[in-house]
Each structure stands twice: as C-alpha cells, then as structure tokens.
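One protein chain omitted, others in place.
== chain A ==
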Amino acid sequence: MLDPNIIKDDELEVLLADVSSLYGYDFTQYSRASLKRRLNRICVIDKFTSFAELRYTLIHHPEYLQRFIEEITVNVTEMFRDPFFYKALREKVFPQLGTYPFIRIWLAGCATGEEAYSIAILLKEANLYNRSLIYATDINPGVLEKARKGIFPISQMKQYSENYILSGGAADFSQYYTANYDMVKFHADLKEKMIFSTHNLVSDSSFNEFQLIICRNVLIYFDKELQNKVFKLFDDSLDNFGFLALGAKETIRFSNLENRYKQVMTEKIWKKIK
C-alpha cells in the first residue's frame, strides 16, 4: 500500500524546524523525497490524519521523539547484504587489516545490527576478532537496543545463509546462532568486541581513529552538502591507509576525497593513500 499525501512540502519544513529547535536534531540536510515518504508513512502507521495532529504530538509529547526519528529514518538492513562486498572484505581488505596489531572498525548507521554481526563473523573466520573492536553507531537508541540483543527472525535465515555462502563463508551458518521458536539469537561471543553507541553523523564529531569505516546506504538519505561533510568526518577518522566502505550505489567520486583514495577492485571500498 502506498501512503497518501498528508504532509505537504512546506509543512515538512515546519516539522524539521520544530525538531531542530526543540530537540536539537537537525534533519534539514536530509533528502526531501525520502523524508516526505517517511512522514506520510508515520501518519498512516500512527494514525495521524493531519499535519496539525502530528505536529501537536511531536511538540507536546517529548517521549514520542524517539519513535518519530526511528520512523523517518530508514532502518532496513540484512546480514551479508551484497555478498560480493563481504567477499571483497574477506579477500582484499582483511589481509591488510591483519598487519595491524589492533583493528578498530566503525560501522556508522548500523541500524538493528545485522551488519555488525556479519562483520564479527567475518573477523572470526579470518582469526582477527580477538584484536578487533567494532564500534557500531546509529542515531536511533531504539535500534541499538535491538542490535545489542542480536535476536533476528528465523524467517530471514535462509536468505542470510545463502548470502553468507556467496560471501565466501565455508562454515555452517547455523553454528553462529541458536533458534528458539520463530527467532534466532546470535551467540554472545560475537558481540564481545562490539561497542554500541548513539552517534549523529550530522552533529557529532570524530571519536577515534579507525582502520575501516563502513557506512552503507546511509549517505543516499543526505543532500550533497551533508554527504561531503560526512566524507570529511570519515576522512578525519580514518588511519592513513585505512579503508572506507560504502553502499552499492554510493561513491566518493566528485567529493573532496576522490584524489586521496584508491578504489579496491570494483567494489565500493576505497583505501586512503595520502
């Protein structure tokens, strides 16, 4: 079902101004087309019949903010999405990361954590997990809570298992989780080296130096200017010769980073060279 057009363009701007002035969350550089879809979607799901109703709730019920932000941002993710990307990580990136005594990985916009567990599995299989730390961050505290639990629907496991094999995984994927009714729980040892924290790419600064930054299908929701700002943040947070990994349809081409990074094969992975 498509969502009706409840929120008009100018009303969207009013809501963004409210959220910014009342709560300090700045969405003004997010892509409007997606925001508009998400706002209309939340009106349908939470049964707001008008802009005024949504605005009233947002202003007078601060506890609604968390849900609002979770719904207007996109948290769709899966394990080993684009298996060939993970294959490239295994074969081209991890051997180089292995030369570091300690490996810090930043997963920016980790949503409900499927990527974090995928990376943990990859690191384990490369015997690098013991000297790695995965910093998994997201703007939404609610999704981080889910990520921490590591519990996902069993209905997804067939797809994830296929993805895992295509990524070069040779083990039995089901060894990484325990099934219970219609859910599976990934084993606790996979999250030993995960640190979950809120981080807003719009307003928060660099917090460490990393050998690998992964940020997939996040930048498509930003306008060009914000994309460039985030590229700078990543650049400032990457070790010399560190790697930056983006989504299948994202690129550093046309950005300020273009001349100082070298693409790793055809995948959306770049190595910082100067």
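What we mean here is this: contacts are C-beta pairs under 8 Å (C-beta built on N, C-alpha and C of every residue); 3 or more make two chains touch, one makes a residue touch a chain; residues count from 1.
One rule holds for everything that comes next: contacts and distances are computed from a predicted model.
When the unshown chain is looked up in UniProt, the name that turns up among "SSS family solute:Na+ symporter", "protein-glutamate methylesterase", "Transport permease protein" or "Amino acid ABC transporter substrate-binding protein" is "protein-glutamate methylesterase".
Although one chain is not drawn, the whole complex shows that of A:H61, A:K158 or A:K249 it is A:K249 that touches it. Contact with the undisplayed chain is limited, among A:S31, A:T57, A:S161 or A:S206, to A:S31.
Mapped onto chain A, contacts with the missing chain fall at residues 1-2, 5, 31-34, 37-38, 74, 76, 82, 84-85, 217, 219-221, 223-224, 227, 247-251.
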